[in-house]
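All protein chains but one are shown in place.
Here the chain labels run A, B and C in written order, and each chain numbers its own residues starting at 1.
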Amino acid sequence: MTTVAVKPATMAQALGRALRDAMADDPAVHVMGEDVGTLGGVFRVTDGLAKEFGEDRVTDTPLAEAGILGTAVGMAMYGLRPVVEMQFDAFAYPAFEQLISHVARMRNRTRGAMPLPITIRVPYGGGIGGVEHHSDSSEAYYMATPGLHVVTPATVADAYGLLRAAIASDDPVVFLEPKRLYWSKDSWNPDEPQTVEPIGRAVVRRSGRSATLITYGPSVPVCLEAAEAARAEGWDLEVVDLRSLVPFDDETVSASVRRTGRAVVVHESGSFGGPGGEIAARVTERCFHYLEAPVLRVAGFDIPYPPPMLERHHLPGVDRILDAVARLQWEAES
Amino acid sequence: MTTVAVKPATMAQALGRALRDAMADDPAVHVMGEDVGTLGGVFRVTDGLAKEFGEDRVTDTPLAEAGILGTAVGMAMYGLRPVVEMQFDAFAYPAFEQLISHVARMRNRTRGAMPLPITIRVPYGGGIGGVEHHSDSSEAYYMATPGLHVVTPATVADAYGLLRAAIASDDPVVFLEPKRLYWSKDSWNPDEPQTVEPIGRAVVRRSGRSATLITYGPSVPVCLEAAEAARAEGWDLEVVDLRSLVPFDDETVSASVRRTGRAVVVHESGSFGGPGGEIAARVTERCFHYLEAPVLRVAGFDIPYPPPMLERHHLPGVDRILDAVARLQWEAES
Amino acid sequence: MTVMEQRGAYRPTPPPAWQPRTDPAPLLPDALPHRVLGTEAAERVDPDLLRRLYAELVRGRRYNAQATALTKQGRLAVYPSSTGQEACEVAAALVLEERDWLFPSYRDTLAAVARGLDPVKALTLLRGDWHTGYDPHEHRVAPLCTPLATQLPHAVGLAHAARLKGDDVVALALVGDGGTSEGDFHEALNFAAVWQAPVVFLVQNNGFAISVPLAKQTAAPSLAHKAVGYGMPGRLVDGNDAAAVHEVLSEAIAHARGGGGPTLVEAVTYRMEAHTNADDDKRYRGDAEVEAWRAHDPIALLEHELTERGLLDEAGMQAAREDAEAMAADLRERMNQDPVLDPMDLFAHVYAQPTTQLLEQEAQLQAELDAEARHHGDEPEGAAR
Partner (left out) sequence: MTVMEQRGAYRPTPPPAWQPRTDPAPLLPDALPHRVLGTEAAERVDPDLLRRLYAELVRGRRYNAQATALTKQGRLAVYPSSTGQEACEVAAALVLEERDWLFPSYRDTLAAVARGLDPVKALTLLRGDWHTGYDPHEHRVAPLCTPLATQLPHAVGLAHAARLKGDDVVALALVGDGGTSEGDFHEALNFAAVWQAPVVFLVQNNGFAISVPLAKQTAAPSLAHKAVGYGMPGRLVDGNDAAAVHEVLSEAIAHARGGGGPTLVEAVTYRMEAHTNADDDKRYRGDAEVEAWRAHDPIALLEHELTERGLLDEAGMQAAREDAEAMAADLRERMNQDPVLDPMDLFAHVYAQPTTQLLEQEAQLQAELDAEARHHGDEPEGAAR
């Protein structure tokens, strides 16, 4: 599409570059976690950082997630900006007490005297054939925890821009990395001057008039694909990429839904008690009289994440999205 | 109201009685946790059990919540039915990994070969002047975890009946005890034959025609009070006590909302990403064309639970509920 | 190379990688708790330090009594008394340099106060007007930590960060015997040892975790024995002997400051009062045990030493008591004033960058308060902002 020759980079590389640039810009930024140093992380996101910045700033920690986040809290108390890697979604659970009881609350607890500018990188979601505990979508837990920001990129450019913003933020940010997009590439050019994306702004990835697909992270490409497929059915779908679950960009989302009058929330996380409930509820609160049909949800089933050979039945795909769009009471139109 | 002289018992006593009866009925039932033995628990729920059943069945564990739940998993693997006490809501967080990765998944992981009939009792919610970490409403985390049942009583009778059902269930149950109702009393009579309440059935606590208040646990009495107060404004409010968040009784809730055409979800938990989003979304999915107004939510603010002197500003009270009811677009009526 | 190829060439050798990385012997604690008072070692201690400790112990006991009294008057939501444990609390505070950091557990307001924090500020959490009543940077006292043992990794991280920055700062973290059972205790000690962080862990083994006695908490020879499993020295000290606690902590801090890494200190002491004012300790312990410990009272122990050696006379004791009374009177008076609270503070510090969602909720509360104020014909409650 573009005439300029760009050196394509993967999302994993863009994330690594964001870490590198942040570390180069600010000596307070430290990277820590399991295998992030010598190995460069199991997804190679931190590749090369230990060599460039040394082990004191890129630290292979002992294998203990509560310890990683807990020591990061102490480091942040002393003025550092730790960027913590949780190796996989489900392996962040041991750190929940530190996250909920301290990371999310320290600023409030101390009336602002002790902010904790910690970024917690969590590879999340499925679709990579990972065995049990390697494909969880745990964003509902983070969303339900006041004091955290929860951010997730869907494009390579956003991976860079949002991670820079997360590290620069004075609030703790849970930065959810859609692991099946780690190897995705788009037009992002590492050699051009980079932009830091503000946290909290959704973006319309595709405009449409029939209905809005509200989504984020790994489901964004799926929704774009669904929107293309929907053209055959005569639907012109708008796709909103939330980019940040907390803060939530009510303005962009509501504006879209008011325009289209119909909406489907799409995510991999389970449906019951998942992000979609919150999103559907708040869209409905704000757009009730614009809605032709209830806001529907297309989500993972409410089951433990399936084994690799069955995950395709679980993941929300194009067909399931189109089925939901079809249930948006189009009869009322005619 | 009743002419029979009943010996009033508190909710804490009813819970203790449920534990006692369950232990007497089934030698597989074991009670374990911090201070549950000699002391009888910090809320005295387990008072007398150690004396009656001995330390092997009512065990003061070391102070480690993951260890408590993790060893309970092993005990359940061997055929016991552990009833675990987490001393306070926020002190259940260290056990999250065991809860999410094992308790909720073991049955599924083993194709049913290894069910874990564990009951996890968690005193939750505020309103008792507790300092930090003693007043959390953590139900959103549990709701978002497939494989768990999540139950919470609002009456003394339900405390007994639902706890018996939870212990009898072959599924793991997070049993949330509204701590500010521990000392509440109603017409429950410990000397009468007791009933075990089935898990998963909501109940209409007060019938009304104008709108439905959907609530549970500590907010049930508040909603009943609000419903009384609403009469003065000319509103006849129905109050649905969910009793179980998972499974969710769509039938009872939807039937009520279809009847009234308006609904407010009320809970102490934070609003964003809290239970109300799920509830509002699913009610809207099911009752869209019956609704005169969007389902509204009255909830705690999205802040860390406040210190005792400020908690009254945080807790959803009668006024805030009535304000929400007033926003249910009554103009449309006339 | 397959098994077959190896055969013949192979000669049995010990596993190549293994060698003891640390000599365990010096890491092990002594069999008996270290004591100073009443022993010859006491004579080597600076008398001024002993007098200073004494004055602080007397103050500390008075502080505990006053705080407990305030719960009865409804001025504190709850108070976990450190009566009987004053030697640990006070020594922990006095042993640190200005630039060092103290990481208290929820019972340790006294240590914070002895470090110089205004007691009213220290009691804010327990009074219920806010979570932390002080800027932690002011006296380098981390917020009182309620979730047990979770402050320990914070202390490790802070000490590690200070060392990385080249600052000569040591962190001292307090935890109870019960808290040693938590996973966070383990993870913190391990990180500290691997990083050789300048941090000292002081376990106040007061015999109980609420109602649970030590024997149900651990089967270890002592809690100090846990140290060897992390590769750090473990030290056992009589926690009612202020001079001994001060000495052991001083050594550990000097060791940490010198780059020697962390130390685990177990102080054997006793909680003389109930867990908090809300607890009923009659349910789980007998008077005899409490009385046995009363005979080993930290203040009496030090007083005996000082008076025997002529370092303290009745006038000195009187002065200490008066100082303590003055502190208590001031505390009482200030705690009897209702704190001025702004409900809008609930929203002020949740985020640096508040979400729009939260701003809406903030506006809602403000509107409610305004309406309430109009109703009462008052100034709006949150108007000061």
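Keep this in mind: a contact is a pair of C-beta atoms (placed from the backbone, for glycine too) under 8 Å apart; a residue touches a chain by one contact, two chains touch by 3 or more.
Not measured: the values here are computed from a predicted model.
Asker: Which shown chains does the hidden chain touch?
Answerer: Computed over the complete complex, the missing chain touches A, B, C.
Asker: Which one, B:108, B:189 or B:329, makes contact with the chain that was left out?
Answerer: Residue touching the chain left out of view: B:108.
Asker: Who touches the missing chain here, B:39, B:72, B:211 or B:230?
Answerer: B:72
Asker: So one chain is hidden, and I want to know which residue out of B:13, B:38 or B:61 touches that hidden chain in the complete assembly.
Answerer: In the full complex, the listed residue that touches the missing chain is B:61.
Asker: Have a look at B:128, B:156 or B:246 and name the one touching the chain we're not showing.
Answerer: Residue touching the chain left out of view: B:246.
Asker: Which chain C residues touch the hidden chain?
Answerer: Counting only chain C, the missing chain is touched by 1, 3-4, 6-7, 10-18, 20-24, 27-28, 31-33, 35, 37-38, 58, 61, 181-187, 190, 193-194, 196, 207, 214-222, 225-232, 238-240, 261, 268-270, 289, 292-297, 299-301, 303-305, 307, 321.
Asker: Touching the missing chain, which residues of chain A?
Answerer: On the side of chain A, residues 34-35, 37-40, 42, 60-67, 90-91, 93-94, 129-134, 271-272, 301-304, 306-310, 313-314, 319-320 touch the unshown chain.
Asker: Contact with the hidden chain only, please: which chain B residues?
Answerer: So the residues of chain B touching the missing chain come out as 30, 56, 61-62, 64, 66-67, 69-80, 82, 94, 97-98, 101-102, 105-115, 146-147, 149, 169-171, 199-200, 246-251.
FYI, only the chains that are shown with their structure count from here on.
Asker: Of the chain pairs B-C and A-C, which one is connected by the greater count of C-beta contacts?
Answerer: So, comparing the two chain pairs, more contacts are at A-C.
Asker: Compute the distance, rounded to whole Å, between the mean C-alpha positions of chain B and chain C.
Answerer: Using C-alpha averages as centres, the distance is 35 Å.
Asker: Any idea how many Å lie between the Cα centroids of chain A and chain C?
Answerer: Using C-alpha averages as centres, the distance is 39 Å.
Asker: Which positions in chain B are in touch with at least two other chains?
Answerer: 66, 90, 93-94, 132-133, 272, 301-304
Asker: What positions in chain C touch 2 or more of the other chains?
Answerer: In chain C, the residues touching two or more other chains are 130-131, 147, 183-184, 345, 350, 355, 357-358.
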